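Yeah, one chain of the complex is gone here, protein chain that is, but the others are all in their spots.
So, chain A:
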């Protein structure tokens, strides 16, 4: 079978405030490229052009423009929603395809994006189920001050409120903020059943460390009394938190490195072989890996890089990914994924506590999950006449 070469773009921030996650995504994408290129039967050779926007939002759009100018039609990239929102108009205007491998807050389905990360229904509902049944219904929310934090907290608030619970407070911090002393005092004062964390990068690591320390100095067992739950906590980030504060955190994700299947064991072993200096394998790495595998499959089936043909070839495609079977939903170009809840261990890995029986259909607009009307706290039943 003749092999066709395709230039592709890889756009992850391997440095800067969320560089750790960016590097695992880069590694996942490169690993898939390598596998595709070594597999002679794939019929496809991917030639990656790698750009590092260094966690600087304004660097993404020029990078994409340059890639498209160089004749690239497919770019695997972006971690934050703000960077994705920044570059989508370019992909739409110039009719190229962004392969976006990160969990995000939903409410989007651009015709020029394939989403291989989780939609909100994948990570939020299972997490709230778990938290409410194990810890209680009073939540304290902290988040980075951008769309991921706002929307994650909104979805959590609706879900908790519908189950008769309450969000005691929501606090937001600039991306990169690392002083949480005031908010930690506020958490003790509010006395929630759990803390929901939508902070990203360095802010999240600092918060985990400072909160654990503050609990220790008060003689409180943070893991059981004020567990922290996140939808964006993966193994490389546990390493960044550092020893002493790394264990006992809850994470809702579709992938953990400890998934005990032959496919995943081979994936983790291959990753560690390729990137012995880390960062360790993560959900984001797996999503980037899936994105490139799907890209190669669609290029081969479409017999070329033409966008309409690639999208047509991609619709309904499945592959056996490290997390299990992953299928592209033709309607939304998001993926059927398998939700799981993990609890971090001192060795920087997760114990899997809960796992969905089968892959769950993506619902980026929460069409099937959310109440038709926004949920508000219960009001007294008074009627003014």
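Annotations
Convention: a residue touches a chain if its C-beta (ideal position, glycine included) is under 8 Å from a C-beta of that chain, and two chains touch if they have at least 3 such contacts; residues count from 1.
Please note the rule applied: contacts and distances are computed from a predicted model.
According to its UniProt record, the chain left out of view corresponds to "ANTAR domain-containing protein" among "Thiosulfate reductase cytochrome b subunit", "ANTAR domain-containing protein", "dihydrouracil dehydrogenase (NAD(+))" or "Spermidine/putrescine transport system permease protein".
Which of A:109, A:145, A:258 or A:349 touches the hidden chain is settled by the complete complex: it is A:109. By the touch criterion stated above, the residues of chain A touching the omitted chain are 88, 92, 107-111, 331-332, 364-368, 370-374, 376, 379, 383-385.
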